[in-house]
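Below is one structure. I have some questions about it.
A protein chain is absent from this complex, but the other protein chains hold their places.
Presenting subunit A:
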Amino acid sequence: MTERETMEYDVIVVGAGPSGLSFAIRLKQLKPELTVCVIEKASTIGAQILSGAVIEPQPLDALLPGWRENPPPICVPATEDEFWLLNKTGGRKLPVPPGMNNHGNLIVSLGALCAWLAPQAEALGVDVFPGFAAADTIFNDDGSVAGVRIGDMGVAKDGAHKPGYTQGIDIKAKVTVLAEGARGSLTKQLIKRFALDATSDPQAYSIGIKELWQVPAGRVTPGKIVHSFGWPADNHTYAGSFLYHLDKDRIALGYVSGLDYSDPNYQPWEAFQQWKNHPMIKSLLEGGTIVSAGARAIVTGGYQSLPKVEMPGALLIGDTAGLLNVPKIKGTHQAIKSGMLAAEHLAANELNPAGFDSKLRGSEVMAELKQVRNIKPAFKKGLWFGLLNAAWETLTKGKSPWTLKNKADWSSLHKLGQQEEPKRDYVQRELPPRDRLAGVYFAATEHDEDQPIHLHVADTSVCVTKCAQEYGNPCTRFCPASVYEIVNDEAGKRLQINAANCVHCKTCDIKDPYQIINWVTPEGGSGPNYQNL
């Protein structure tokens, strides 16, 4: 066995999203002499970034003054906001909640924005490495985080080494910055190891499913932002849609479902497709084509679920920490700000993470989360209570003396027959894609089939026995890419994992009611290849 190769940096960043890249840029601005690298599992920067996205531009102004002269490729100023309560055939336009007023904001593709940020980081001397997945964390003798281990390439499904086998290297750094996005796979391990969530509520998530459409000329009003709630969701499922008019006859649209839903038969992907077939939406899309599509978990736990964001040798920023503002439905500004804050902290403290947690908690990033902390949890009591509570919390700017609790999303699933499930008033769908497999095609997801399955199910014996009985195998429904399938062949009924379809959304890791699914990184460069999502 040959010695594993090692590279050393002052700082390693895991994940080339908005927080990781902003962190790297800011740190090099402050301390050009430091060596910084960013590793990214996607084959190219931005290919596995998925967001709405309407962003607040102020943090970009602070990070890159003058960026407006060289804007990212998709950047459409918001012109008007609409907020709708839908029913099956129509809807009612409501006043736009204050948090959702987007005057001065920009509609972007977050994927394209990251692809635009990366060269600016490189120009400052940051080494950006797409196509390399951080498979594991490595530790120093004193227990502190020492860096990451890159996954091996060329391993067969059965673990044997294929002819091109290349051992992953270790990257050691004085500090490791986790910027993996919602439910990061290394972050998950580190939260457990360092008990970072000992005093916080469990983290909460939603799943967002998105498509980018090219529609016939003349239908798009560039800059128009439309959000809706109501149909096709029932009153007990926290769900809503976004629809953003871009330029060049393009529309970005998607549907977000709270993963705290209780009905084991609920299918987030189907809800999205149903919503698309609402007459208001369908008339915009008919005759158009899908450019790209995908799905991603969104972190929604906010203030009360924020784990400790520092540990010896490492810290958490952006969505992997959990900084998204739910009522605003925005996290990018928080991601950029937290990245900058982390860079400023490390630059001022000789790369020592200690003290970053209190710095973040004392910042405007946390103040923003505190103000809205009670809005999302109240929707557990139903839509109308949630809306009234949201109005109260908005009016009082979050000054209520109480803080509502978050529960783990997997624990909210009811067993089959335990409650009366909502009757879903669905329509006959006409717009593509026909089913989830047809949808995965637009994610252009690619995994070498001959590699170990990157979805570890600790105990598959429960699948056809206990889980089938208790929940009816919800993995076959919550996965937006049909990764999980119960097949019946000579060997009898069993779980089949179609890992090559995976779009890296992490929903299974979050929602599986027995918490036995563990999402790990596949071979570097595998996964979806989104275009402008």
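Everything below uses one rule, namely that a residue touches a chain if its C-beta (ideal position, glycine included) is under 8 Å from a C-beta of that chain, and two chains touch if they have at least 3 such contacts; residues count from 1.
We adopt the following convention: contacts and distances are computed from a predicted model.
Student: Considering the UniProt annotation of the chain absent from this complex, which name among "Carbohydrate ABC transporter membrane protein 1, CUT1 family", "Glycolate oxidase", "Electron transfer flavoprotein subunit beta" or "Acyl-CoA synthetase (AMP-forming)/AMP-acid ligase II" applies?
Tutor: The record names the chain that does not appear here as "Electron transfer flavoprotein subunit beta".
Student: Out of A:N87, A:N140, A:T166 or A:S283, which touches the unshown chain?
Tutor: With A:N87, A:N140, A:T166 or A:S283 as choices, the missing chain is touched by A:T166.
Student: Out of A:F23, A:W84 or A:F132, which residue would touch the omitted chain in the full complex?
Tutor: A:F132
Student: Which listed residue (A:A444, A:V464 or A:I516) would be found touching the missing chain in the intact complex?
Tutor: Reading the full complex, the residue touching the unseen chain is A:A444.
Student: Could you pull out which residues of subunit A are in touch with the chain that's been left out?
Tutor: Listed in rising order, the touching residues are 5, 7, 43-44, 46-47, 73-74, 109, 111-112, 115, 127, 129, 131-132, 150, 153-154, 163-164, 166, 169, 171, 214, 217, 249, 289, 291-292, 441-442, 444, 446, 529, 531-532.
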